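Note that this is a trimmed complex: some chains were dropped, and none of the rest were shifted.
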Amino acid sequence: MIDKTVIEAQNAMRTPDLDRDFDYLGEKLDRRGIDINQMVDRAKEFGLAVPSWGTGTGGTRFARFPGPGEPATIFDKLDDCGVIHSLTQAAPTVSLHIPWDKADPQDLTAKAHQHGLAFDAMNSNSFQDQPDQIHSYKFGSLTHTDAATRAQAVEHNLECIEIGQKIGSKALTVWIGDGANFPGQTHMGRQFERYLSSMKEIYKGLPDNWRLFSEHKIYEPAFYSTVVQDWGTSLLTAQELGDKAMCLVDLGHHAPNVNIEMIVSRLIHAGKLGGFHFNDSKYGDDDLDSGTIDPYRLFLVWNELVDAENTPGLDLAHMIDQSHNVTDPIESLMISTMEIQRAYIQAALVDREALAGYQADNDALMASATLRAGFRTDVDAILGRARLSSGGAIDPVMTFRASGYRAKVSDERPIANGAGGGIV
Amino acid sequence: MIDKTVIEAQNAMRTPDLDRDFDYLGEKLDRRGIDINQMVDRAKEFGLAVPSWGTGTGGTRFARFPGPGEPATIFDKLDDCGVIHSLTQAAPTVSLHIPWDKADPQDLTAKAHQHGLAFDAMNSNSFQDQPDQIHSYKFGSLTHTDAATRAQAVEHNLECIEIGQKIGSKALTVWIGDGANFPGQTHMGRQFERYLSSMKEIYKGLPDNWRLFSEHKIYEPAFYSTVVQDWGTSLLTAQELGDKAMCLVDLGHHAPNVNIEMIVSRLIHAGKLGGFHFNDSKYGDDDLDSGTIDPYRLFLVWNELVDAENTPGLDLAHMIDQSHNVTDPIESLMISTMEIQRAYIQAALVDREALAGYQADNDALMASATLRAGFRTDVDAILGRARLSSGGAIDPVMTFRASGYRAKVSDERPIANGAGGGIV
Amino acid sequence: MIDKTVIEAQNAMRTPDLDRDFDYLGEKLDRRGIDINQMVDRAKEFGLAVPSWGTGTGGTRFARFPGPGEPATIFDKLDDCGVIHSLTQAAPTVSLHIPWDKADPQDLTAKAHQHGLAFDAMNSNSFQDQPDQIHSYKFGSLTHTDAATRAQAVEHNLECIEIGQKIGSKALTVWIGDGANFPGQTHMGRQFERYLSSMKEIYKGLPDNWRLFSEHKIYEPAFYSTVVQDWGTSLLTAQELGDKAMCLVDLGHHAPNVNIEMIVSRLIHAGKLGGFHFNDSKYGDDDLDSGTIDPYRLFLVWNELVDAENTPGLDLAHMIDQSHNVTDPIESLMISTMEIQRAYIQAALVDREALAGYQADNDALMASATLRAGFRTDVDAILGRARLSSGGAIDPVMTFRASGYRAKVSDERPIANGAGGGIV
């Protein structure tokens, strides 16, 4: 999609500075006893999933302002994901959202393979009605008081698994908007029991080598109570379902002030951390680009993950989940991929032996400074070298702009209007 | 719209209990030295504005689930407002939103008069693009970096004033979504200066007997910064514009934990309180029905207003601003009207002389108990008697349901689909 | 402590109005099919525990302003608790805090029996150092990196159990301040493991008919992370410990905006709800008087409890946990007792059959209104009649003031200075 010669020309311009920065950083890390090439290897091995819906322009309840060249079909979306991966070399998988991304499985895999992509977790939708839908989700889906509506939502999730099996996915992520807007609207205990009952039906249909991710969120679209409102309820859910059920942490789905890295630690303790939906936020589920609002928080999450990386059984699914309202989605997804990768490498630089010593001695000041030393290290040269040696771009955004891709697809793709489908 | 005989029949069923409750409450208030009939008079004199857009079903960025019989035009909306007022006798005005409510002014006033309604503050929209719009508001309206875009938004506001003059409105409410989603996206200082500059252009076009309301909101749709983010910025705006510029307080537009009644007090001190957008919320700008989440907070706001009711120059505009996602909008607007009226009457019952004494003595316990004594009084009988004697319904919701209005308009009105226009 | 003749004289003044209000309320409830006398019985059976430390004046890190006649010893505190119970007839137990309340068990039970009091849950303290303490808790207690410090804290908890057994207590509440002020200061995973390990030591020492309450709190005194930060971690703890370990919910220990009644519902589902620390708050762990900031939230918590009251195995410990900085602690504790009791009775008035019907029909508006109908009912007459018929005061605060108790103990008790011990 992006002409190799464009990438090469852009890289050629930036290689001298990169080499210089890399050499210096190598020397500096060497002083700390760190081999920079191991960090490059880490960066190269890192990969996350891009959500298919993230390639379109997002919006709010007030408006959606479409951008040029938005993808109209899942195949357009896969093309965009291909661009993201080819430039960053760190986004090798795509996460689909059903029903919007429904298509012939063979066509899907063919298109994905063309871009060197694979499919990550499947995402079901029971928070929005579709034109052909029999039962409305206005008052709930998996938790609806009406058994037929619940059955319909269960069936939809089972279909997601079925599609996923055909395209090589190994996980289903369930996020629902069910809850209530008013005290009393639902019986919170019985609603949760209906949720568990529906989830058990879905779990029954889960292949042995699949996992089921339960995703919590404090509010929105429900504004008084949400069925899976926090990690405690997500944990209860995963415990009741069984070993294949895990908890997914979206960074923007918590109450104000909550210490998210601590939730990560607790879920690791409980053996129930399944993965992440990365984004950043200042107020609510703002779905902003990862690392743009509070980059240290992102680092602290990765600090827990690197610390626990040798935990037996820990196998995490990393996905971006953002809404790009004022930027080019491809650019935002590339920046976000690199910010997440950056936080991971910074966390990998933390001197854990020294840290453990300071913790044992209750030397809070030096322990805290030890984390900051990792965070403060400018790892651009590691990330750039990793991309370069994998065939990506040293500067993905500038290379993307130089490629003329957006203008090209703008000519080819119809203009998207209105709120469109599948806004998240 | 609602058959008088239905109202009478419903009232007849409820009059004996109402009389009984009223007599007892009268006796009880008499013990406290309060004349119940004065409270009935207060209730009868109370009136607020219904937002035209509130008569449609609201939604979130995830979905909108239409209800039956939604209004398709401003005339349908006025019919619904007429129902609300005829049953509650406390919602005599309607607040229009331009461009959605644009129509021939004579037709508007004719329809309004038919229902005994008048028009309250005009609301402009520069947070959503319209099909025929030249400049997009994607990156701002009154604060856009492009002068032509700002001029377009100013012009739109001036048009709102022009329309308003023809239908008897006396105020313009300006709420904009302008802000930024990322640190650095805008220069916050210069953006505010552009805002003030645009507002001054609008202010110039304001008739002498009009007022301009500036409405703040902490976030959404902008997720990093919002131009008029809090009452401090709203105050600065009103100060710079002049005497006709006032601040509007929406109960759901604040940071978590903020003491809203205190802001009310401060704006009264500054001589800049203009009015309210009533609703309730638990998390963000949830736009839930007034008094359904934290009724005591609503009471405390009214406590400030009743306390200050003799302040020279204080002339408040009271409007509901809610989003009805899971209820019948007419029912929610009636309930909300009555909850707001209830809080007002409860606040009027507070023994202010005793309260002042406890405050002077720093008897925090009794001062606090004195407020609660007002809040705790069940004033249903006062509100019911006020409605009954004004020709309304003792129980508006049950009477509305008995009337068959919703079923009737469901047959007449086309089914609304998708996100529709003017969701707030 | 309070002269019976004072109570009788005060009650005599208020009986005519009470009778009048009671008759009317009885009639009104009868319309709803509720027998008022059953509600009086419920109110009479209701009882909660007063915290011994609540009888002293609280403070903040900035200052403590002592009041007159503060209790100097646990025996003074028991006298004050006796006053509270004798006037409200709803606070029959006292919860002790060790080491401050250490005394000869026989003296303790003798004094308690004198006032008709019993002892509720024991509270340990490992968040503050004592003069004779070997290991400091500056950097933690049950989670300290040093094994000897942890052992000391475990030993202290075992001593609390030992004392409790001698005075008839049946539960131990463990709340610790352990956590960290900086990212990196502690290893969050290992710290939690040390916590569990220490708690297991304590659990081993728990008699068969005792329960162990784990109490979570989001922050303070630790300002970056707290070991038991939320109900999820509290649940994990209770699950790992065993059947006698339960979760305690303090209303002020949550992140902003969190739906507390939902946590109550989830803990009931998990079979792990142990009880409450009642108070109210606007910002953080403000420890204000119950029902004075958001009375509807208190009602909604009770709505869950009444709804679940027939759940097998549900046996809740209700305690007040407040800090009285600007009021007379006895008065605040009496008001709080009655506000909690009020919320309970209001919740008992909810028409649960109708509510279940509205929930089944997704009639959110009427479901919500059904809850408010309970909340809005002025149950003063039920509470007053319950107190009167149990030998308490119709108006405990006015009766207390009339009794001259505070002046009397002010003469007898030494003036408390400074921050004093055991401020919470």
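General observations
Letters A, B and C mark the chains as written, and numbering starts fresh at 1 in each.
Methods note: a residue touches a chain if its C-beta (ideal position, glycine included) is under 8 Å from a C-beta of that chain, and two chains touch if they have at least 3 such contacts.
Source: prediction; values computed, not measured.
Number of identical chains making up the complete complex in this structure, 3 of which are shown: 4.
Please note the rule applied: only the chains that are shown with their structure count from here on.
For this pair, subunit B with subunit C, the centres built from the Cα atoms lie 39 Å apart.
Distance between chain centres (mean CA atoms), subunit A to subunit C: 42 Å.
Subunit A has residues 138-139, 180-183, 185, 218-219, 224, 256 in contact with two or more other chains.
Of all residues in subunit C, only 17, 20-21, 24, 27-28, 31, 256-257, 259, 282-283, 289, 292-297, 326-328, 331-332, 335, 362, 364-366, 368-369, 372, 375-378, 380, 397 touch subunit B in the complex they form. By the touch criterion given at the top, residues 138-139, 145, 180-189, 192-193, 218-219, 224-225, 229-233, 235-236, 254-259, 261-263, 265-266, 268-270, 296, 300, 303-304, 307-308, 355-356, 358-360, 362, 364-365, 367-368, 370-371 of subunit C touch subunit A in their complex.
Touching subunit A in their complex are the following residues of subunit B: 58-63, 65, 127-129, 136-139, 177, 181-183, 185, 218-221, 223-224, 256, 281-284, 286-289, 292-293, 323, 325-327, 418-419, 423-424.
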